[in-house]
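Starting off with a structure, shown below.
For this depiction, one protein chain was excluded, whereas all remaining protein chains were kept in their positions.
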Amino acid sequence: MAVVEIKTITPPNGLAEFWFYFSRNKGAVIGLAVFVIILVLAAFAAFVAPHSPSIQNREVLLLPPAWVEGGRLTYFLGTDAVGRDILSRLIYGARFSLFIGVVVVSISVVSGVLVGLIAGYFRGRTDTIIMRVMDIILAFPSLLLALVLVAVLGPGLVNAMIAISLVNLPHFVRLTRAAVMTERTKDYVIASKVAGAGTLRLMFLTILPNCLAPLIVQATLAFSAAILDAAALGFLGMGAQPPTPEWGTMLAEAREFIQRAWWVVTFPGLAILITVLAINLMGDGLRDALDPKLKRS
Amino acid sequence: MKKLSTLLAATAIVTLMAGSAWSKTLVYCSEASPEGFDPGLYTGGQTFDASSRTVYNRLVEFKHGSTELEPGLAESWEVAADGTEYTFKLRPGVKFQTTEFFTPTRELNADDVIFSFERQYKADNPWNKYVAGASWEYFSGMGFPDLIESITKVDDLTVKFKLKRAEAPFLANLGMDFASVLSKEYADKLAADGKMELMNQQPLGTGPFTFVAYQTDAAIRYKANPDYWAGKEKIDDLVFAITTDAAIRAQKLKAGECHIMPYPNAADVAELKKDDNLTVLEQEGLNVSYLAYNTLVPPFDKAEVRKALNMAVNKQAIVDAVFQGAAKVAKNPIPPTMWSYNDAIEDDKYDPEAAKKMLEDAGVKDLKMKIWAMPVARPYMLNARRAAELMQADLAAVGVTVEIVSYEWAEYLKLSSAKDRDGAAILGWTGDNGDPDNFLDTLLGCDAVGGNNRAQWCNKEFDDLMTKAKATADVAERTKYYEEAQVIFKKEAPWNTLDHSLVFVPLSKKVSGFVMDPLGIHRFNGVDIAE
Partner (left out) sequence: MLRFIFGRLAVLVPTFIGVSIIAFSFIRLLPGDPVMLMSGERVMSPERHTQLMADLGLDRPIYIQYFDYLVNLLQGDFGSSIVTKRAVLTDFLQLFPATVELSLCAIILAVALGVPAGVLAAVKRGTWLDQTLMGTALVGYSMPIFWWGLLLVIFFSGYLGWTPVSGRISLMYFFPQVTGFMLVDSLISGQAGAFKSAVTYLILPTIVLATIPLAVIARQTRSAMLEVLGEDYVRTARSKGLSPFRVIGIHALRNALIPVVTTIGLQVGVLLAGAILTETIFSWPGIGKWMVDSVFKRDYQVVQGGLMLIAAVIMVVNLIVDVLYGFINPRIRY
């Protein structure tokens, strides 16, 4: 049986060593920089965005970007079908994407780790049942499962996040469980058990910190995947609902203008790509910095 | 076995087609897959285009391009003086289509007509439940089960419909798709073979085109019916290329991959018009979109409040933003292409100042209301959400705070009917048979409160006019009643009438003889294509 093999992970000796390895990966540093910029833009959207994301200027429907003939500098990336500034909507949209990522990752990490710890620590019937449920979730293509789930719960941002968290769950459960199973037979665990540590203490304070590295890497991946999935759901009309300036939803609304106004289609997608790419670059850097096996090579 | 026979059929067709060397193939980029091929079972326009309007005929037909009736399979008909008996004389010598899967041995007769209707309401008819969940939606939607007393065969070519009461729109209803006439002989054969479900997969009728094959979600193929009673069509082959995305349909049309397409994106119309190889036909659709107040809930029970709110909304702006001009502002609840449209009526003027004052005079301050926006695009309202946002902005200007709400489509339909609905709902209607009764009484009559009457509006005066108009078959008299009813409607303002959409059909200049139908159907008989 192919079990994910997890090497023993020595916790990095402090932040300095982490940064040393992380910063050796130029891509990761660029990714981090871009991510920070997006983060700042999102946080200060109200000050940065030239217009309100929801005010419709009926004078300027489908205005092209500034550098195209007919464009205006005040609407740098053009306007959409009801005269809203695309740049401002993208800036505000960053809030939604990052928020989705954070919420989804938090929910799936917390619940996934919890369930994984339980399965890996107790083994036996509990383990079997949990893993069987995870198998069932994994038997569906994630996007399809999320789509049907959102259809059941009702289209909307919150439900989309719940659905995506659920389909992400098995990855964290499996990862945690595998890590716990390798750790629990280790000497240090047995030692603290002998020393009389309680179950909870063993689970959370002894074992968990030693399984953190792969979880962090997986969480980064889940972060970018969540943004993509939420955008895909929005694109299919099941994510955030208009007029929310969520990027995928903007794309879905823009589809009918694909022939006439390329900019309303191009920019939201580009925003998704850049954000996801930045996070994935960071993820690669994190893996390099946290995974000693790769440090060697 | 079934697979093998379709395979053989298809092979035979290929040889057939190779012989005809692709002469005169018309390709129509249809907007959706047909739900099936038995028009009685379904309600989708794409299904009707693909079945009833190609393969089948009805007793009476709508003239191309109008809502007037002309003889179809019935050559003539008589209506009894009290309006409860209709006797149809069938056209003699009408042949059913000969196909790969069935060869008819007799011509159309009264049995076929009776079979086509009885299967839709007689529970003991073996065809009443021949597919799982058959519900004959239109037949019951038009009230036929409560209307028809009996259908009898007088002789081979004469059928008599006896009604329980006089119903002026009955004849127009017989021109509708669900009233298509099927072959009883074919049905009997399928029943004998135990393959009844094929009626819905391999249709066979008397119409201008013979069904060849359906490639699921991709294409439907027909060839001209050589035995068609009105003469063989000029085109040899007809193909429906199913293309659900409107932008892609437009691209295919431009690329010459199809010759006619329905329902372009409003945004693409201007560009399609610019194309030298294309013509864009346009017409007002037989529809209306409206914002229905709940007239049972204060302060919307006051006509002056509803009127003031109507005046606060810039409907032209909605038409511009949602339809990019592909719609006209509506002032009456029926569309202008329909007879009895009262053009003398003046619309409530867009005047926020006056609206504000009227609200104050009515004692309404700091009004908070909900506007319900449909979650789906319909022909009469492409984007209810966008329209609601515009209304929200307009109403804010007169001090009314609007919250936009939306539900799942099925939920929306159900909840919006409730008498205690909180808020005004955007909805609309597409006409079925071109009769004003189908709009005015269906949507605004007292009987429809708690149902289709989303304004929950019951006005005695209005309702009396509806009853009177239904009882007579005299069109001039009916026109008078309906015109008066529209005056009452405008005075009472249970709705804000938003728009009638314009329907566009872009087509290649090579195509001739295609006419737009106000009923929204797409027909290809009489169409020709230049080589």
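Per-chain numbering from 1; labels A and B assigned in written order.
One rule holds for everything that comes next: a residue touches a chain if its C-beta (ideal position, glycine included) is under 8 Å from a C-beta of that chain, and two chains touch if they have at least 3 such contacts.
Note that the coordinates shown come from a computational prediction; the quantities given were computed from them, not determined experimentally.
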Visible contact partners (per top-of-document touch definition) of the missing chain: A, B
Of B:192, B:255 or B:344, the residue in touch with the unshown chain: B:255
Option touching the unshown chain, where B:225, B:265 or B:417 are the choices: B:417
Interface with the undisplayed chain - residues on chain B: 6-7, 10-11, 13-14, 17, 22, 27, 33, 35-36, 41, 43, 129, 131-135, 137, 140-141, 200-201, 213, 215-219, 221, 239, 241-245, 248, 251-252, 255, 257-258, 378, 407-411, 413-414, 417, 427-430, 448, 451-452
Chain A, residues in touch with the chain not shown (by the definition above): 1-2, 27, 132-133, 135-136, 138-144, 147-149, 151-152, 154, 224, 228, 231-232, 235-238, 248, 251, 255, 258-259, 262, 265-266, 268-269, 272-273, 276-277, 279-281, 284, 294, 297
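The rule is simple: only the chains that are shown with their structure count from here on.
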Whole-Å gap between the CA centroids of chain A and chain B: 46
Complex contacts: residues of chain A adjacent to chain B: 56, 58, 61, 81-83, 154-155, 241-243, 255-261
Chain B to chain A touching residues, read off their complex: 245-247, 250-251, 265-268, 270-271, 317, 320-321, 324, 375, 385-386, 389-390, 393, 406, 408
